[in-house]
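Here the complex is missing one protein chain, while the rest keep their positions.
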Amino acid sequence: MNHGYDFPRQIQFANQEEKQEFSKFPTKTGRRSLSRSISQSSTDSYSSAASYTDSSDDETSPREKSQVNSKGSSDFCVKNIKQAEFGRREIEIAEQDMSALISLRKRAQGEKPLAGAKVVGCTHITAQTAVLIETLVALGAQCRWTACNIYSTQNEVAAALAESGVSVFAWKGESEDDFWWCIDRCVNMEGWQANMILDDGGDLTHWVYKKYPSVFKKVRGIVEESVTGVHRLYQLSKAGKLCVPAMNVNDSVTKQKFDNLYCCRESILDGLKRTTDVMFGGKQVVVCGYGEVGKGCCSALKALGAIVCVTEIDPICALQACMDGFKVVKLNEVVRQMDMVITCTGNKNVVTRELLDRMKNGCIVCNMGHSNTEIDVASLRTPELTWERVRSQVDHVIWPDGKRVILLAEGRLLNLSCSTVPSFVLSITATTQALALIELYNAPEGRYKQDVYLLPKKMDEYVASLHLPNFDAHLTELSDEQAKYMGLNKNGPFKPNYYRY
Amino acid sequence: MNHGYDFPRQIQFANQEEKQEFSKFPTKTGRRSLSRSISQSSTDSYSSAASYTDSSDDETSPREKSQVNSKGSSDFCVKNIKQAEFGRREIEIAEQDMSALISLRKRAQGEKPLAGAKVVGCTHITAQTAVLIETLVALGAQCRWTACNIYSTQNEVAAALAESGVSVFAWKGESEDDFWWCIDRCVNMEGWQANMILDDGGDLTHWVYKKYPSVFKKVRGIVEESVTGVHRLYQLSKAGKLCVPAMNVNDSVTKQKFDNLYCCRESILDGLKRTTDVMFGGKQVVVCGYGEVGKGCCSALKALGAIVCVTEIDPICALQACMDGFKVVKLNEVVRQMDMVITCTGNKNVVTRELLDRMKNGCIVCNMGHSNTEIDVASLRTPELTWERVRSQVDHVIWPDGKRVILLAEGRLLNLSCSTVPSFVLSITATTQALALIELYNAPEGRYKQDVYLLPKKMDEYVASLHLPNFDAHLTELSDEQAKYMGLNKNGPFKPNYYRY
Amino acid sequence: MNHGYDFPRQIQFANQEEKQEFSKFPTKTGRRSLSRSISQSSTDSYSSAASYTDSSDDETSPREKSQVNSKGSSDFCVKNIKQAEFGRREIEIAEQDMSALISLRKRAQGEKPLAGAKVVGCTHITAQTAVLIETLVALGAQCRWTACNIYSTQNEVAAALAESGVSVFAWKGESEDDFWWCIDRCVNMEGWQANMILDDGGDLTHWVYKKYPSVFKKVRGIVEESVTGVHRLYQLSKAGKLCVPAMNVNDSVTKQKFDNLYCCRESILDGLKRTTDVMFGGKQVVVCGYGEVGKGCCSALKALGAIVCVTEIDPICALQACMDGFKVVKLNEVVRQMDMVITCTGNKNVVTRELLDRMKNGCIVCNMGHSNTEIDVASLRTPELTWERVRSQVDHVIWPDGKRVILLAEGRLLNLSCSTVPSFVLSITATTQALALIELYNAPEGRYKQDVYLLPKKMDEYVASLHLPNFDAHLTELSDEQAKYMGLNKNGPFKPNYYRY
Partner (left out) sequence: MNHGYDFPRQIQFANQEEKQEFSKFPTKTGRRSLSRSISQSSTDSYSSAASYTDSSDDETSPREKSQVNSKGSSDFCVKNIKQAEFGRREIEIAEQDMSALISLRKRAQGEKPLAGAKVVGCTHITAQTAVLIETLVALGAQCRWTACNIYSTQNEVAAALAESGVSVFAWKGESEDDFWWCIDRCVNMEGWQANMILDDGGDLTHWVYKKYPSVFKKVRGIVEESVTGVHRLYQLSKAGKLCVPAMNVNDSVTKQKFDNLYCCRESILDGLKRTTDVMFGGKQVVVCGYGEVGKGCCSALKALGAIVCVTEIDPICALQACMDGFKVVKLNEVVRQMDMVITCTGNKNVVTRELLDRMKNGCIVCNMGHSNTEIDVASLRTPELTWERVRSQVDHVIWPDGKRVILLAEGRLLNLSCSTVPSFVLSITATTQALALIELYNAPEGRYKQDVYLLPKKMDEYVASLHLPNFDAHLTELSDEQAKYMGLNKNGPFKPNYYRY
């Protein structure tokens, strides 16, 4: 599941050995933090509006249960296979908003471009992912799947997948040990060997590298969608250890715009409303950072009547903010007057205790940026300040003089914690993943080396085109004469690689 | 509690006699439905984001309980006096967003303009109302209070009020009989007689008329904030039966703009997101009606990237829609293409079954208008259609061919049912009510006759001015020379009565 | 011709007697300045983008010329009848944007509702007015016409009207004496007596009152469109001297919205660009006054990326500014930082010399408000300041330290002086005038007394409906059931009189 933001991976490992193993994949380096990922830590808290069923009544570990689906198969491990019907409905609802995948399914169903593909996957397991998995199956693939996060699995959806014949190993609330057990069960299957890997975060890839390196002999490629996972792949490549081609789907144009600009434009308002019921009209807001995320936040807040100013370190982005009608200020110059402070920098300690001390009563502080480092929340955990949880994800931090600062999601990502991601955004990612799998699986030998690739521009355009019917959008076609004049192929690609959309 | 919208009052009375009694107050007439009220039926369903405690475990009727507050008083009837502390915190949080009332409290606390006032009130009982009641008390009034809706009471808040000494008779989930019993207990108090009435919906006023007409001998005035209640007062006045002055606070400029334009601009997005997680970008939306509510909805949706068109019956509003950049269409011309249909007309059967039959799969239908009449929901209750409740307030209505129409709140008001009203909007209403009470209570004899009055423009301006500090707004003052040039008093009023803000 | 703004009438009279006569019509009183008119002084300077021909080569006074049109008539007085063909083309171009009038012409041509009407008119004489006059003729009226401003006549258009048989007495650059001579020639015609008056500014009405009072015995009504003229009529009415019904078309809803909000939204950008080529993005702008004019200016400037704040004296308008996302400030708090200062208050000395002294180098100062009083231009005419005219309508006022303030149109109305008014806005006024004439001329006796009336709401709606086809807008019609439910006539009016659009 995508959410458009990057979490630092800080998995708490049960045993020290694994931890050291992992530390081979450095997770913090210079440039990484500038881009934004869709992957979150496998142990981050996770809110999903779509989780309706309460499974808390059943305390038995799925690993200890013996379950069989209606076709007699028991090659799966989910919370409760009986929830399959409910999960099926969730999947059907998701399909309504993911018509691009359905359309891909229909277009490619005849030729079965994934016939023979044996895909092992590790992603969030949600209704939207299920639409992806079932699309892969429809295109000819066999799939084994596990969860990339111990909290994010929709149990009913996992049940529905298991019922339909996909070998799923995942449930909500896995332990660390469960997490790796599930991955292992996916990969380590008698008489079945994966030839494609679809990963979100790099844990599955890591496990295969560590435990079953011989699998890579058959694998035609890895598709990875998270910043963290992509970073790991580039590290492997640099170190000369990447032994199969890999596709970085995180940085495709379409996905980036949707994960950042458009998704944040929608979720900033939603996240703030659901947590605080705040009125936007006339509110003074400072948005720290005017990258794509900041641009999305500013645009939405201004449109609803907030008075927005911006902080920036980069003069080019600052100039854009000016031209877009936002005053560029330093945070300490304005913090006293602000009704809301929103961080979108990808940096750390942007909102320090000193700044928090100067905020006015009732100021809302939240983070839309790269991780929970932007607001120095730790500095608020001091004896003189009182914390009062007033709602889920909402804390009042109270100063000795009675001043309250309203901290959302304890400084974690607001839109991940307190909002939802539209299925349409997820559809774009899922379609990109599917096309990347098809491309890698079908590429003639030699097209891809043991390196990390971006999705070919033409496929990026294809992803976009599959989503246009959602908007009843009608593309214009170039005439032969026009194509010649422009020096373009009529079917694209239409822009050079350096084009800034 | 205010929500800015008008519900037809269709209380189901237990006995026929009362029903007939009530029928003296006609509830449907020509013009009424054109304006919008803040009152809803006393029996409408009601969602409040601020209701955290679950009282469902205690099945005993409050009327049968014997409760005493910490000062020894038992002149109240609430669900559970022990919830007072929790309710107090809710009130304190509300106070943060209602600084206008707090400011009024401070400014007028010295002179106690309500000293001697005995106010009997009937409103929604929420944290925001509590701030109003405690302001009245701070200004010198004695208050007895009851709920105007059987579902809307926040039990903890009622407890907090009772604990602080206000005689409250209200709980969530009253029966019809409880409802009138509570009103009666407020009015009918040995050794205490109301001299001011604050009503929301007209039920309290009605009860006094019916049972204790002699009370009016001492009453200096009625303050009424709902369309329905105001309508009843005008009827009484026309019939020559209004025996005290009454103040119509519903139609004050400030309140109207906030209840309609600004409040709907904020709540349309919130209501849609909380129920459907829909992405707004690129969605084709038709908004039926381009009055203040429609204008608010259109503005917000367009700002978030939706492609919005409008239906109108009034050529002047239609021309405004054109100039504001919205195509004016007939619903049947566009309904097939729409992703969302939103009604804001105040009319009935705007969305008929025939139109519903022609909607596309996945179309969202909801109502922001005057009542649950705009969408012909009844026409969907036919055997060939399947209803599937997918979330609270969200139904999928499924046609035989599998097409799903997503109906929100069963056609009731979206923002009342699925969203929240910002405290700031409530603050404007509450401040207007407080000023109306002060005006009526202190007016020299003869200023007000036995008629229905609008709040003097100057007080409307005062309400606005009390709210400006929230925005750190600095008013300019006229110089003597300028005031003379404009023919204005430096302290206002600044506009003629007919001015269109 | 309409321009949507009010000029103080300060005609410099040749002889003292007339001046005294005029002083009976007080031109400055309390409320007047709050509304905005379409009339300007008959001697104000006037820019028109549509004036292409240069007549300066011919110095002979039209009064001394003998001219005959192609039909042999000489009952007119224009600059040069030979320009008729060029003027006809101008009229034809104007007709393209005034389809509402053409449509009215077609609809009513059969019944000739103005058959027998003898209309004497005094307005700006432009292509747009010509479309109005020829519409009146098409509906059966006989027309004699003169100019309400000594500079605004388009000579070619006057020639075209004269050629087509309308008795026009007007040319660009009349003297004061010419002005009254032309009016007199219109009214004082052997064997022809007006029974309807269409006036813009009240000069024609005044002349008839003074010289030919007996004319009023036959006159069925006066239609007046300017603030000043309307004010005079109200004065006459108050004094009991109004002897025929009069229609105030200035305050019709449709016209007001277009003259102020919409017209200013368009013209503020245009006026600034044409004079200064300024870039709007990132500019800091303060708009003084948040009435309809201020709202229009703020909306356009914000949309183009300016950072806009607002000054206000009225807390209600101030609150609207806040909710619309504009910081409300005092001018002296911000003037130092501003790139532009725009006045829209209708007041005097809003921008004082003291404030001008504090502006930064390059600050642009202009006025969109009621007259040339808002900026204290006189205070800049001091020896230490240098004035440099850099373009038409653009002065650099240079302080001793080299600081330049850029003053537009010497503080007169920017959009009148430096921009144009769209034909569509003029069409709305002209249509309103035509309908007002029809209504007064055909009203059964007794419907209108000797008083000033607003156009009936239904006709206001009719004006709007005639303009909807320009936008291809499709109105919805009420069903019988809906009309009944709303208590409305299916053909309107649709709103109560007090409705705020």
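Labels for the chains are A, B and C, by order of writing; each one numbers its residues from 1.
In this section, a residue touches a chain if its C-beta (ideal position, glycine included) is under 8 Å from a C-beta of that chain, and two chains touch if they have at least 3 such contacts.
Just so we're clear, the structure is a prediction, and the values are computed from it rather than from any experiment.
Asks: Of A:V329, A:L385 or A:A443, which residue touches the hidden chain?
Replies: Touching the chain that is not displayed is residue A:V329.
Asks: Write down which of C:Q235, C:N347 or C:S423 is the residue touching the left-out chain.
Replies: Within the whole complex, the residue contacting the unshown chain is C:S423.
Asks: Looking at A:N347, A:N361, A:S379 or A:Q450, which residue reaches the missing chain?
Replies: In the full complex, the listed residue that touches the missing chain is A:N347.
Asks: Given the contact definition stated above, which residue among B:R63, B:K211 or B:K327 touches the chain not shown here?
Replies: Residue touching the chain left out of view: B:K327.
Asks: On subunit B, where is the contact patch with the chain that was removed from view?
Replies: With respect to the unshown chain, the touching residues of subunit B are 281-282, 284, 302, 305-307, 322-327.
Asks: Provide the residue numbers of subunit A that touch the chain removed from this figure.
Replies: Residue positions of subunit A that touch the missing chain: 28-31, 33-34, 253-254, 256-258, 262, 292, 311-323, 327-331, 333, 346-350, 373, 460-462, 464-465, 467-468, 471-479, 481-482, 485-488, 492, 494-496, 498-501.
Asks: Over the whole complex, note the residues of subunit C touching the chain we left out.
Replies: Given the touch definition above, subunit C has residues 49, 52, 89, 93, 96-97, 262, 265-266, 269-270, 273-274, 277-282, 284, 300, 303-305, 337, 361-362, 388, 390-391, 396, 404, 419-425, 470-472 touching the missing chain.
One rule holds for everything that comes next: only the chains that are shown with their structure count from here on.
Asks: Looking at CA centres, what chain is most distant from subunit C?
Replies: Ranked by distance of C-alpha centres from subunit C, the top chain is A.
Asks: What whole-number Å value describes the gap between the mean CA coordinates of subunit A and subunit B?
Replies: 40
Asks: Whole-Å distance, subunit A centre to subunit C centre, using C-alpha means?
Replies: 58
Asks: Hey, what residues on subunit B touch two or more of the other chains?
Replies: Those would be 262, 471-472.
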